[in-house]
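With one protein chain removed, the remaining protein chains of the complex are shown where they sit.
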Amino acid sequence: MAEFLRANEAKLLDRWYEIVFSTVRGRSAADDLRAELADLYGLIVRVMSGTDESAFGELRAALAELSRSRARSGFSPSETAVAVFGLKDAVYEVVADAAEMVHEYLTFARMIDDLGLSTFEAYAAAREEIITQQAEAMLELSTPVVRLWDGIIAVPLVGTLDSARTQLVMEKMLDALVTTEARHAVIDITGVPTVDTEVAQHLLKTVMAARLLGAQCTICGIRPQIAHTIVSLGIEFGDITTKATLADALAHALHGAGLKVGPA
Amino acid sequence: MDELLIESGDDVVRVRQRVRAVAADSGLSLVDQTKLVTAASELARNALIHGGGGTARVELATSAAGRAGIRVTFSDSGPGIADVDLALTDGWTTGDGLGLGLSGARRLVDEFELVSKPGQGTSVAVAKWSR
Partner (left out) sequence: MERVPILRIGPTLFVSIQIDLQDQSVLQLQEDLADQLVATRATGVIIDITAVEIVDSFIGRMLATIGSISRLFDAETVLVGMRPAVAITLVELGLSLDTVRTALNAEQGLRLLNGSS
């Protein structure tokens, strides 16, 4: 089969290119596509000849890379797999009448099938990676720490407070306490949709961490709706001061710092 | 792969230092390094005090999902733990059932495996992976 592929390379490559190009619909540049297919063709021939140990590994790697770049360009995984299967069609058109090639063709076809399936797996893995990266980026963006005044920082929380976000909040808040030498942190939970016992425990952890660095915490942004939930769940904030608004919390922190705001 | 003997208080410090050195090169964040070394310190001390001495094995490893990290395994041939479930009851505010600091150490790591039987010693393997 390897011989056959080598001997008919020009014809088969052209036909394969035609088949794939018709599905691409302008999303790939013609030259790039042709070069990609030529590379794959070469690798497939090497694998089929059975003499090259590293060829199979290289072929899988090349296909994985192809899947990843196509995933990023918005191709569906079937489109990528179909592109690989296209070579089967191209070869079949030529060997259809050659009875002596049947056995070899079947082996070849099975290998191409496996390779096509592997592109699906690589595609899925690439998408997973993108999703994870986006989730991390979102996490970073939604955890700012701001300096409200000398010695007072604010940590506005937006979104659900799960353990991943709690870790990030604690790290950023503590680093800010060290850099600004703040002694007061206001944690604003206006943007936290629900406060259940788990969220309350995360908040408690955050307050405890700040205290270990000598800072007092005030929790603000408790909406009327969640106030009821908090009480009925029996959640107690103990000696942590809680206020309704950021303004109240700031006034409280200023008072704690021995400062007063008045008319000029 | 390192194997360290735990036979004295100084050895507990040595285990801490070794885990910290390996962790620093493994791509773990500073907080994750601190958590792992702290867990290792708890477990090394357990092996010394409750296990009558033991060993610690520190090795670079890869998680099932392909992330690089570290695995540390503590073994001792002490009396073993009769009620493993009790020892591992997670009480964040009250500590675990037997005061062994096991539930705390478990919270600090990504993987935690404890094998123990009375009269057969204890083996605890913990792992922390990079994100």
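Note that the chains are named A and B in the order they appear, and that numbering of residues resets to 1 at the start of each chain.
We take it that a contact is a pair of C-beta atoms (placed from the backbone, for glycine too) under 8 Å apart; a residue touches a chain by one contact, two chains touch by 3 or more.
Predicted model only: the values in this text are computed from it and were never measured.
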Option from B:Arg16, B:His50 or B:Arg67 whose C-beta touches the chain left out:
B:Arg16
Touching residue (missing chain; options A:Ala61, A:Leu213, A:Leu233 or A:Ala247):
A:Leu213
Which of A:Arg60, A:Lys205 or A:Arg223 touches the missing chain? It is A:Lys205
Take the complete complex as the reference. Which residues in chain A touch the chain that isn't displayed?
167, 170-171, 174-175, 177-178, 181, 183, 205, 208-209, 211-215, 256-258
To test your reading of the contact rule: which positions on chain B touch the chain that is missing from view?
9-10, 12-13, 16-17, 20, 30-31, 33-35, 37-38, 41-42, 45, 91-95, 101, 104, 107-108
